[in-house]
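One structure coming up, written as structure tokens, with questions to follow.
For chain A:
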Amino acid sequence: MAEAIVFWTLAVLILGLGIMVISARSAVHSVLFLVVNFLLVAVLYVMLNAEFVAVIQVLVYAGGIVVLYLFVVMLVSLKKAPERYADPRRVAWTGTLLAGAVLLEVVAIVVASSGGGEPAATEGALGAADTPFAECGAGPLVSCNTEQLGWVLYTSYLIPFEVASMLLLVAMIGAIVLAKRHL
Partner candidate 1 sequence: MADETRSQAGKDGADRQPAAGVAGSAAPAAKREAGKKSAAPAKAPAAAAKPRPKPKPKAPPEPPKAPEDQAPPDGMEIPAMVAALQNGVSGAVLKVSFWVGDWTVIVAPDRLLDVMRFLRDDAATAFDYCSDVTAADWPPREKRFDVVYCLYSTRLRQRIRVKVRVGEEDPVESVTGLWPAADWLEREVFDQFGVNIVNHPNLRRILMPEQWQGHPQRKDYPLEGPGELLMENPQDWLRVRNLPDEAGPGPAADGEIE
Partner candidate 2 sequence: MMDTVVVPLLKIAVLLNAVLVAVTFLVLMERKVIAWAQSRLGPMRVGPYGILQAIADPIKLILKEDITPARADKYVFTLAPIMSLVPALVVFSVVPFGPDPFYYVSDINVGLLFVISVTSIGVYGIILGGWASNSKYPLLASLRASAQLISYEIAVTMTLVSVILTTGTLSLVGIVEAQREGGLWFAFVQPVALMLVFIGGLAETNRAPFDLPEAETELTGGFHTEYSGMRFSLFFLAEYANMIVISAVVVIMFFGGWLAPFPNVPALSFLGLVPAWIWFIGKIFLFLYVFIWIRATLPRYRYDQLMGLGWKVLIPIAIGNLVVTGILKVAL
């Protein structure tokens, strides 16, 4: 019972913060809401006995990646309204379509995995960290401690894991190419 209360409170808070992230006027405030959001998600993991994932969530997302977001956002001149940065070629309906597709996909994965079927391993390419998290949350009775997580990652999910790392490498090289003026 207590667990349910905590879960629903957290769920509402996380969703609320998610909305705050996209609706906040100042980009820095958005990022702050995102950080709190991630921390709450970490609490959710702790509730699922996935301490390792929780800690990694804080370490990698809250402590690392979002810091970089903040880094970039801070440099955006706040004198101009955000609309000024909008791409004139932006096509709204493509985005809506893509978002809808992703939503469908996620729902499909959840339905498939809770049905006891094989999780779609190839979806791992979607994002590096998505797969283990989804797995921990949804997997039946996997007490997600560090050792087991390692086993799972390096056996059944080896290929997605490697694909994800390749993706990250590509992203890193791309970032360097973009940022470096003279190579």
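How were these candidates chosen? In short, all candidates are chains of the complex that A comes from, given by their letters.
Following the convention adopted for this analysis, a contact is a pair of C-beta atoms (placed from the backbone, for glycine too) under 8 Å apart; a residue touches a chain by one contact, two chains touch by 3 or more; residues count from 1.
The structure presented is a predicted model; accordingly, all values stated were derived computationally and were not measured.
**Student:** Which option touches chain A in the complex, given 1 or 2? Just the number is fine.
**Tutor:** 2
**Student:** What residues of chain A sit close enough to touch candidate 2 in their complex?
**Tutor:** 26, 28-29, 32, 35, 39, 51-52, 55-56, 58-59, 62-64, 67-68, 70-71, 74-75, 145-146
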